[in-house]
Structure formats: C-alpha cells, structure tokens
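With one protein chain withheld, the remaining protein chains of the complex are depicted in position.
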Amino acid sequence: MADQRFYTKTEPKNLEELASIAGADLHGKPDFEVEDVASLDLATGKDISFLDNAKYKDAFKTTKAGACIISYSMAEFAPQGCQLLISKTPYKAYALIAQAFYPANFPPAKISEAAHIDKSAVIAKGCIIEAGAVIGEGVKLGEGCWIEPNAVIGKNVEIGKNSRIGANASISHTIIGEGTRLYPGVRIGQDGFGFAIDLAGHVKVPQLGRVIIGDHVEIGANSCIDRGAGPDTLIGDGTWIDNCVQIGHNVNIGRGCVIVAQAGIAGSTTLKDYVVIAAQGGVAGHLTIGQGTQIAAQSGIMQDLPAGSKVMGSPAMPIKQHLRQVAYLKKLISRN
Amino acid sequence: MADQRFYTKTEPKNLEELASIAGADLHGKPDFEVEDVASLDLATGKDISFLDNAKYKDAFKTTKAGACIISYSMAEFAPQGCQLLISKTPYKAYALIAQAFYPANFPPAKISEAAHIDKSAVIAKGCIIEAGAVIGEGVKLGEGCWIEPNAVIGKNVEIGKNSRIGANASISHTIIGEGTRLYPGVRIGQDGFGFAIDLAGHVKVPQLGRVIIGDHVEIGANSCIDRGAGPDTLIGDGTWIDNCVQIGHNVNIGRGCVIVAQAGIAGSTTLKDYVVIAAQGGVAGHLTIGQGTQIAAQSGIMQDLPAGSKVMGSPAMPIKQHLRQVAYLKKLISRN
Partner (left out) sequence: MADQRFYTKTEPKNLEELASIAGADLHGKPDFEVEDVASLDLATGKDISFLDNAKYKDAFKTTKAGACIISYSMAEFAPQGCQLLISKTPYKAYALIAQAFYPANFPPAKISEAAHIDKSAVIAKGCIIEAGAVIGEGVKLGEGCWIEPNAVIGKNVEIGKNSRIGANASISHTIIGEGTRLYPGVRIGQDGFGFAIDLAGHVKVPQLGRVIIGDHVEIGANSCIDRGAGPDTLIGDGTWIDNCVQIGHNVNIGRGCVIVAQAGIAGSTTLKDYVVIAAQGGVAGHLTIGQGTQIAAQSGIMQDLPAGSKVMGSPAMPIKQHLRQVAYLKKLISRN
C-alpha cells in the first residue's frame, strides 16, 4: 500500500461501486469490499489489481488480489475466488479506480506570505501560491491554480483555472488553458534559437510570438518549449509531454499527442492530432507529421509523414522495412 | 502583429531608413512607410516581410506585404506593387530591421528588495536584480547586468556588463564576458563527472577548474556546462548554444560555434571556431573537431575531424558517403 507519508487513501469501496467508476462489467460479488489498489504480485485479498500487458499473465494466474480488472479473454486464467471486473480497456479502468482511491486533490487555497506577487497581478479565488514563487506584472491566474515553490511566472502570462505549475518552473510570453500541469523545472516561452549566421557575429532575430498551451496538457520535468518567432508555438488540448523534451519555435502540436522523454522537435514543424514520438526521437524542422503517426524511440525524421505512419530508424523508414534491414544486415555479417 | 501584452513596437519607419539599417539596396519608394514586420503569409500592406528559404517562394509570389527583403534572384517573382529591399543576406537584413522595430531593451535598473545579495558582492550601476535571486559572497556584476528571478550566482562568480542570467539558473566557479545571455534553468560550473571507477565505491576526482564564457554568447534553457577538472571549460565569443545541451569538463569551444538542442560534447574535446553540431548530435571525449565542421543531427563522432568536415551518422562519416549507404541499403533490402 502507498506510503501514508505521501498519499492519502479514501474509504473502502465495494465492487459494484468500482464497476460503475470504471465502466466495467461486474463478474463477482457486488458487495465485495476493496480497500486499495496494488500490483498483481503485491496485492492481498483486500486489494484490486489489473492485467493489461500479456507479459504479466503468469503473475495474474497466481495473484492473491481479491479482485482484478481484466479483458474478457483473460477470464479463464483467473485464480479461484478472484472477483473480476471485465473491461475492453483494463488499464483505463484501473486508472479510474486508482483515481477514486487516491484523488489528485490540490491542497487548500493559500497564498504564502513568502511569495513575491506583483500588485498588478490578478489572482482568482481558490489559488495556492507557495513560498518563493514570483508572479510578475499583469499575470492572470484563473480559479484554483496551484503555483509551487520558486516557480517564476513572467509579465502578462495567463493561466487558466485549475492548472498547476511545478516547483522552479519558469514561464514567459505564454497563455495556458485549464486543468493543465507543468512539472518542475519546465522552461516555457523563452526566445527560440533564431539568428542569422554571420562570421562577424550571429545576428539575433527577435522572437515575437508566444506559446499557447491548451487544456488538460501535461508537460514533464525540465522540458523546454520556445516561443514562436512570429507565429506562436502551439500545444493542443490533451497532449502529454514527458521529461527533458525540447520543442522549438513555431512548432504546432495537435490534440492528444504523446511525446516521450528526451525527444526533440525542431522549429516550424507541425504534428497533427494523436501523434506519438517515443523516447529520444527527433523530428527536423519545417515538416508535417500526419495524424496518428507513431515514431519509434531514437528515430530521426527528415521528411513529411502521411497520417498513420509507423516509422523507425535514423533516418526513419516504415517500421517493417527497418526491421527487415536490421535482420538482413545481421545475416549478411554473420556470413562474412 | 506581435501581442502587445508581451512586445513593445517602436515608431513606423520609411523604406530608406530600413534599407540603411539593413545594409540593403532600396528598390522602391524611399518614403514608403512601414509599421511592422510580419511573415509572408500574414503580412499586410503596412508590413515588411522577407524571403530567405526557396521553400517559401510561392508565399512570396502572393504576399500582401507592402515591402519585402529578398535576394536579387528573387526580384522577378515579386508581386506587383511590393517595395523591395535587395540583400545578399535577406535573413540577416530582416533580423536587423526586426531588431529596430522591437529592440531588446532591458527594463529600468532596479534591485528588488526580495533578492538575497551578500554584502560583499560588487554590483556595478544600472543592474536589474529580481525577486528571489541569490547573489553570493564576492560576486562581481558589471554595469547593466540583468539577473532574473530565483537565479543563483555562486561565490566569487564574475559577470561582464550587459549580460543577462535567466530565471532559476544557477552558476558557480565561472567567469562570464559581456553581452552574454544565459537562459532560464542553465546549470553552469558544477563539478564535472570525474571519478575513478572502483567496485568498492567510485572515488571522486576533485574538479579544480572553472568555466570561462566569452562575450556575446547565448546558452539555451536547461543546458549544462560542467567546470574543468584542472584546466578550464571554455566557451568562445559569439558561440550560440541551444536548449538541453550538455557540455562536459575541460571542453574547449571556439568562436561563433552553433550547438543545437540536446546535443552533447564529452569531456576534454576541442571544437575549433564556427563548428556546427545539429540537434541530438554527440561528440566523444578527447577529440579535436576542425574549424567550420558541420555535424548532422543525431550523429555520433568518435574520432578527430579535419577543418571543413561535413559528417552524418552514428558512427559519423562524410555526409555524401552516409547518404549513399542509406540509399544502397534501401535498394538492397527491396531486392531481398
């Protein structure tokens, strides 16, 4: 069970309630009481667990969990006595149940006396602003925002309601939507890397755009998003960005994209909706990546990709072709 | 036009004045008045735009910009009535004009009462020091420096005049020149990664050097530069470093280099002047990279490179050879 120093659990819930929370089908006793969530190997008879990755099927067969969320096809492997919730999306169902046990509540509203807030800033009700946070001239915070310690919010930045800005983050020239979370150490809105190369001294091109971040976006720790050079840099609603990601000026990211740790996107590139870039992937500038494209880890993209592409390698190619190439080379070398 | 919450524009200027600012040839009405800069697609009759990348020639043909900066060879594609400034370096000319409309002025000098400044620090006149900044013992700031909120300047660090240190940056064991800009979250001068590997516990090698940063250098957000182990880590005048770049101890970078986001340079490597490393490139330690070398994105350098090299791949090879290899493999696989 989660360390009580860091997490507060809600009351036990019965299986009928959990099925409703998860949108899952109940195959068990409606009044079976569940006290907590746990992984298959650590769960006890009072816990609910889940199976989503077939790699863990053996752990499921022997789990001591009192209840388990699974897909229909796994039901035959259930250990005796294990209550089942059947879902087409067991991981999502688990997520909803875990949220019910451990809701992500913000702490009570409070403005620290050790925060530095410009008197022209407009702070809506219900905000938390912690020690050392610096809120600049003309900043607007919507209701219920949470600004963590030592974060720096620059002049005239606007942040929508219920958004959260992590410790030591810095933001300038940016408009942020609602329910968005920026993790500690993010750098948002600084000048893009724009200059005319010149042997006598590179000449800076003023960066005159903004960063516009949608609703329910997550941006991971120490990631950087430069503001636009003239157009804006855009991050669409519901896009999730992991840690240490770099996003250049004028990049336009659609809705629901997933960008994994240490990936980078160069300036003026567009990602349509639901694009996934795995860890350490790189996309060159001035490209358009079609909707739903999936880019494997460490891949390098140097040209436009049509919707639904699945690519791998540096330079990237269709994933099947890349795997064939890897296998062919391996065979070739072993012969020589 | 740029968002007035974030940018302040200067007065309109006539074309003769702009030609002079840009060092460009005027092909139009000297008294044509320009109010702003804008991209080709968004410009109106009162704006000046530019064409530098042939990819955007079609946008030039149909632009509504009142004036445009182009190279001589593009003049024939100009839309009717568009005033022209002809330059051999249109992007640089645009940069200078945009700087005239949006000068990068620092705010008025002011030392925040919420900054923490050691009484032994020497602060020249005209500095801006913002809330939460920590200025350590013996620090020397030249005239007109700007220290943003929550930046930390360690003991005895020296910063030349008109330099700017971003929010939440931290600097120790470092001497910085004039007109240099460190972006938010940079980490400069911490110990290099130096230790003797030992199964009983790695043994730290004291890192006894400094970081010496020249004039007019830019170091992007969340980039890290370790101090030297004995020699210093050196960053030459006019070098531009993008976000999330890692530079190891004893690295010696010349003048006018360009190091793009997420690239890394291992310890004790020398980059001569005007080297370019594209995004996510890596250079191993103890190497010398010749003047003007260009390293493509995601490349991995494992040996010295002569001046003027153009390389790609991991391990890197001359770019033409790499492209031939990629093409050859593609053909080979398609046959098998």
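Just a few scattered comments:
As written, the chains take the letters A and B, and residue 1 is the first residue of each chain.
The rule we apply is simple: contacts are C-beta pairs under 8 Å (C-beta built on N, C-alpha and C of every residue); 3 or more make two chains touch, one makes a residue touch a chain.
On a predicted model such as this, the values are computed, not experimentally measured, just so you know.
Contact with the undisplayed chain is limited, among B:D226, B:D242 or B:D273, to B:D226. Here one chain is not drawn; of A:T180, A:N252 or A:Q298, the residue touching it is A:Q298.
Only one residue in the set A:Q83, A:N222 or A:T293 touches the chain that does not appear here, and it is A:N222. Residue positions on subunit A in contact with the hidden chain: 2-3, 5-7, 37-39, 42, 53, 55, 89, 91-92, 94-96, 98-99, 101-102, 104, 112, 114, 130-132, 148-150, 166-168, 183-185, 216, 218, 220-222, 238, 240, 242-244, 256, 258, 260-262, 274, 279-280, 297-298, 314, 326, 329-330, 332-333, 336, in rising order. Remark: the residues of subunit B touching the chain excluded from display are 116, 132, 134, 138, 150, 152, 154-156, 168-170, 172-173, 185, 187, 190-191, 193, 195-199, 201-206, 208-210, 222, 224, 226, 230-231, 244, 246, 248, 262, 264, 266, 280, 282, 284, 286, 298, 300, 314-315, 317, 321, 324-325, 328-329.
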